[in-house]
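Here the complex is missing a single protein chain, while all its other protein chains stay put.
Every chain is named by a letter (A and B) in the order it is written, and numbering of its residues begins at 1.
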Amino acid sequence: MAALTPKFPHMLHGGDYNPDQWRDRQDILEEDVRLFKAAGINTVSLGIFAWSAIEPEKDRFEFEWLDEVIDRLWKNGIYVDLATPSGARPQWLAQEYPSVLRTGADGRRAFFGHRHNHCYTSPDYRERVRIIDTKLAQRYGSHPAVIMWHISNEFGGECHCELCQEEFRSWLKKKYGTLDRLNHAWWTGFWSHTYTDWSQLRSPSWLGETSIHALDLDWQRFVTDRTIDFMKWEISAVKSVCPDIPVTANLMGLYCCELDYYKLGRELDIVSWDSYPAWHSGDDFITARNESLSHDMMRTIKDQPFLLMECTPSTTNWQPLSRHKRPGMHELSVMNAIAHGSDSAMYFQLRQSRGSAEKFHSAVISHTGTADTRIFREVSRTGRDIAALSDAVYGSTVPAQTAIIFDPENKWILDKIQGPRNAGLDYFGQLQDWYDYFFRSGINVDIPDPESELSGYRLIIAPMLYMFRSGIQDKLREFVRSGGILIATALTGTADSTDLCFTGEATEEKLSDVFGCWTEETDALDDGEYKDIFPDGRVKLLWERVRLTSGETAAEFHDPFFGDSPAVVKNRFGKGTAYRVCGAPDTAAIHKLIENALTENGCSMERAVNAPLPDGVSASYRVKDGRKLVFLQNFTPSLTEARLDGDYRDLLTGAVLSCTELPGYGFSVLEKL
Amino acid sequence: MAALTPKFPHMLHGGDYNPDQWRDRQDILEEDVRLFKAAGINTVSLGIFAWSAIEPEKDRFEFEWLDEVIDRLWKNGIYVDLATPSGARPQWLAQEYPSVLRTGADGRRAFFGHRHNHCYTSPDYRERVRIIDTKLAQRYGSHPAVIMWHISNEFGGECHCELCQEEFRSWLKKKYGTLDRLNHAWWTGFWSHTYTDWSQLRSPSWLGETSIHALDLDWQRFVTDRTIDFMKWEISAVKSVCPDIPVTANLMGLYCCELDYYKLGRELDIVSWDSYPAWHSGDDFITARNESLSHDMMRTIKDQPFLLMECTPSTTNWQPLSRHKRPGMHELSVMNAIAHGSDSAMYFQLRQSRGSAEKFHSAVISHTGTADTRIFREVSRTGRDIAALSDAVYGSTVPAQTAIIFDPENKWILDKIQGPRNAGLDYFGQLQDWYDYFFRSGINVDIPDPESELSGYRLIIAPMLYMFRSGIQDKLREFVRSGGILIATALTGTADSTDLCFTGEATEEKLSDVFGCWTEETDALDDGEYKDIFPDGRVKLLWERVRLTSGETAAEFHDPFFGDSPAVVKNRFGKGTAYRVCGAPDTAAIHKLIENALTENGCSMERAVNAPLPDGVSASYRVKDGRKLVFLQNFTPSLTEARLDGDYRDLLTGAVLSCTELPGYGFSVLEKL
Partner (left out) sequence: MAALTPKFPHMLHGGDYNPDQWRDRQDILEEDVRLFKAAGINTVSLGIFAWSAIEPEKDRFEFEWLDEVIDRLWKNGIYVDLATPSGARPQWLAQEYPSVLRTGADGRRAFFGHRHNHCYTSPDYRERVRIIDTKLAQRYGSHPAVIMWHISNEFGGECHCELCQEEFRSWLKKKYGTLDRLNHAWWTGFWSHTYTDWSQLRSPSWLGETSIHALDLDWQRFVTDRTIDFMKWEISAVKSVCPDIPVTANLMGLYCCELDYYKLGRELDIVSWDSYPAWHSGDDFITARNESLSHDMMRTIKDQPFLLMECTPSTTNWQPLSRHKRPGMHELSVMNAIAHGSDSAMYFQLRQSRGSAEKFHSAVISHTGTADTRIFREVSRTGRDIAALSDAVYGSTVPAQTAIIFDPENKWILDKIQGPRNAGLDYFGQLQDWYDYFFRSGINVDIPDPESELSGYRLIIAPMLYMFRSGIQDKLREFVRSGGILIATALTGTADSTDLCFTGEATEEKLSDVFGCWTEETDALDDGEYKDIFPDGRVKLLWERVRLTSGETAAEFHDPFFGDSPAVVKNRFGKGTAYRVCGAPDTAAIHKLIENALTENGCSMERAVNAPLPDGVSASYRVKDGRKLVFLQNFTPSLTEARLDGDYRDLLTGAVLSCTELPGYGFSVLEKL
């Protein structure tokens, strides 16, 4: 695998740096670099939100201050991840070109404000972005310090202006060709909403149409495509000048579901993301588990290492409680990202801003401006350790035999459909419940979407995959036929890619042949209501009454309503086995389901360490040049000892160990000997 | 009493049918009819939301598919409740005539979307509705299958466009004549809001006026009148072609209080309504009680049987939890409607739609498309039983000696007034608390409004009748004087029809002569706070300190604040007795209040069965040709036995019984021998 950052093929340590806020303080700009070096920082993300500093008025560019900053960094051995400044536009731009501001679903254009607030369609915005991106590329593209482009910042949101409406209509025309096809796909005859002219189409709005779920779904797809179109516009601006510098854009993990990150990520050279778990506001092990799922998703998008582009040195300023990371937690959380495939540890922010919205977000250099703070010391230690691990870890892979399918479009449509359970279907919660088993077992997992290559896995989990799209039926059928184990849960295979329900009883469209059953009724369970499926395992949210075709009952409900109806259906299909779970299993049921499935199919999964992990400790592994690198992390505040399954070398101390002591919020990085 | 549906004088069984969604599937349209017959369906509601199928573009009408559907139904012995399609308008109509779309309280016109979204004033909308209604009447009015008109669908909502504002001003001018009278009635001198020109008047709006409660009240009255005006416009369109076919419009029970259904219902030949209780999401007996109150209200509007126009075969798609009806519950709930005066059991929907908002609302024919489902079997059994009961039950009356007054306008004003208890006055909850006694006792109850004839009752309850309008004082005074028993509760008789508080101490306006007391202070009670009025009965929400004139204290508060102040005042007046309860009594207090009142006045009420009912079982009765038909319903999941007060014939089995066994969610229909 090629290095992510060929000009500087090492683990990156650094973060967002905003010298534009301190242009009148030469002393501070110089002190910054001295402190960066003290903290082991080797890369900074520069220029994010610097548009008004670079182009203070239209066509007047001020690059000198930036020249100086980049040169100073370079002279001090620090590399630059250079941003296009399109994440926020200057006042003058919005004033001269009102079309750059977004329009809401109700048709009102916003005033200037915030940052994610520009229309990706606006020709004016595109033109001004192209000009400044090109200038940046021309001036800095060949600077030895610049190793990567940081395209805009945290893409998100949507615009409903008339230009975007036109683009949406074109997108729909291209997709459906005729209104008849669109009307059928969206089932618009319902409530007499049949479109008879393309001009009648517009985006969903609380002031208008909210009842056609397929319109909502296509609108969200369009928003992703529109965002990609704009992102590619920026990529082409910089690539046309310097084609060899890799581009990234900072994504936001599993939880930002406005955009389909799989589609965005595939257009980038490097996937990077901003990770802000709420440490110390709940069970840190569970927080780590959920965060690791996002890391794994980010890695799976391009099946290569990713960059941790932002995380906080200690507190955020936007969570309900601004909790400082307890001693050790900073490096532990960063090491967890690396354990799951990150080749960097970068922060927002390097120097704390003095005013405005994020002044209380923690930074490597706080308002005191010195190195004499706990946070600075924790960051510096992290920098030293990352440097020590760089040769062994940089570019290593995270091999996985298991996949949990996550489909952002399935999330979108589950949030819209009315009926199965309007009180909530908790798609993310279900993903996390399934992930829990592997996280506790030290088994690596991929998080592919339906577009991903699935043939290489041994076990695939499809939690509540309500919508079947992108030929997923054929992929899953072939996967099982060839010997794979598939586990799917309630609602899986209910509707097609435009949310039309499949009709008939047992059909191949629904994968009834693979599951050996079909669903007659789906009933909702209340919050806190469960149905037993095992002596110690239950389902929640929904339970289905299924009818068997070729499948056999592997577990049963016992309830006056459904009678003794199957709760788990097992079906041998080809060389493999499919399991249909008739509900959303809890973690205890999941444990049993997976153990049974592995046993019944004579399958075992490679683990980071073939030994039970202490409570609160997780493990994963990376591989490079045949070397297995094991990461052990202790998410509890107490010292614990982890047994190993043989001899390992501690990559930071060099010691050879057969068990390792993990301090509270401590970790070990070990090489299997 | 004449039959509701003279062309087909039988109990109706069927529901909403949307062949317009399946025009490209002749196979399905044919299969539908086969399945309808298998399910015992004899009537379908047709054409609701079919506008875009009938008139796909302006003035181009496509009736052929509908001809074929109606003919096929008729050939198979199935009747048609034909809808005017005005419940949702086509895209082209909104595009060509923007005035058809509603305008919000803030003056913004909506985009196209949803269904209840048309201005009832718009001349364009009225004209297009008149054209299509006339065409439908001309084409199908004399078709032998068509037995009834279904005018639009679930009228609701309001429009604030300038045309509606003008209509509102005309309505006010007609009502008040002069601004002086309006200003006095609305007490606009308060806060200097005196109107000095009619053009200053506009509807209440969060962007403007919300402080004149009488304006809110008159606006809601206007909205009802506007809706009726539009409904009558449609009625006259169809009646002018086929005057003999009865018209109905589907209402929505007690809970939809945007409109005064008493006024709407009186303009219809048949009252029908859509009933969607949330079974299995609480105590089913209580759910049944509250639903029965709505059935009784619907029946009382025209003092004749009503039609259950919609209910779900199993789940809805819009409640927080989509619970399937447990086995038996479907027929039980339908039979409960019949017990309270319905001459039909009709469903939304006959065939489940494949896409859009309601695809997960259950249907007689589900997405599988077959008869081999639990739901289809339950519906079919219901169909058989209804057919068996039709001769005995169709057209029978539900005689009642007791009335609980429900005034929708009183609900509106209680929701607006500031002061007595802004945390809520729970008018509906109070109606239900009073209804509870009768529901548990098997005593039939009417639910009249103040416009209704009240002289025939023995007992009238007026829970929190804050507003006295429509000469209700004279009616109630005369009722008591002639020997009736009246029970009223806190706040009753506080204000007149424009929400002006009555002044003075004891006055006839307030009915002080009838109650023998007047109220000096009304104090709010917190949620969960009660004041004892009996050893085992309490009041909640409010308690009043009253001053006696001719009345006597029938129960007392004992509290440091009010001292030993009357909690119930009893006043002999003429030949009758009036009781004032100084609070909102709980069900235990209500039990005692009614028992005492009946005993003290030597009055007893006819019951369905003169024997105590088992827990969870309700009873009511209908009468036809001197035969008393008793309905017993078991709303628990367990088998129970109900003792009877003599010999009865089971109308479904023919057996003669002196006690009856009711399975869980089971029922009996018995004729008194």
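Following the convention adopted for this analysis, a contact is a pair of C-beta atoms (placed from the backbone, for glycine too) under 8 Å apart; a residue touches a chain by one contact, two chains touch by 3 or more.
What you see is a predicted model, and the numbers here were worked out from it, not measured in a lab.
Colleague: Consider the whole complex, including the chain that is not shown, and state which of B:Arg126, B:Arg139 or B:His213 touches that chain.
Modeller: In the complete complex, the chain left out is touched by residue B:His213.
Colleague: Contacts of subunit A with the missing chain: which residues?
Modeller: Considering the whole complex, subunit A reaches the absent chain at 18, 20-21, 23-24, 49-53, 56-57, 85, 88-92, 95, 108, 110-115, 281, 314-324, 326-327, 352-361, 366-370, 372-375, 637.
Colleague: Hey, which subunit B residues sit against the chain that's not shown?
Modeller: 106-107, 184-197, 199-200, 202, 205, 207-214, 417-423, 498-505, 518, 520-526, 545, 560-561
Following the convention adopted for this analysis, only the chains that are shown with their structure count from here on.
Colleague: Using mean CA coordinates as chain centres, what's the subunit A-subunit B distance in Å?
Modeller: For subunit A versus subunit B, the centre distance works out to 50 Å.
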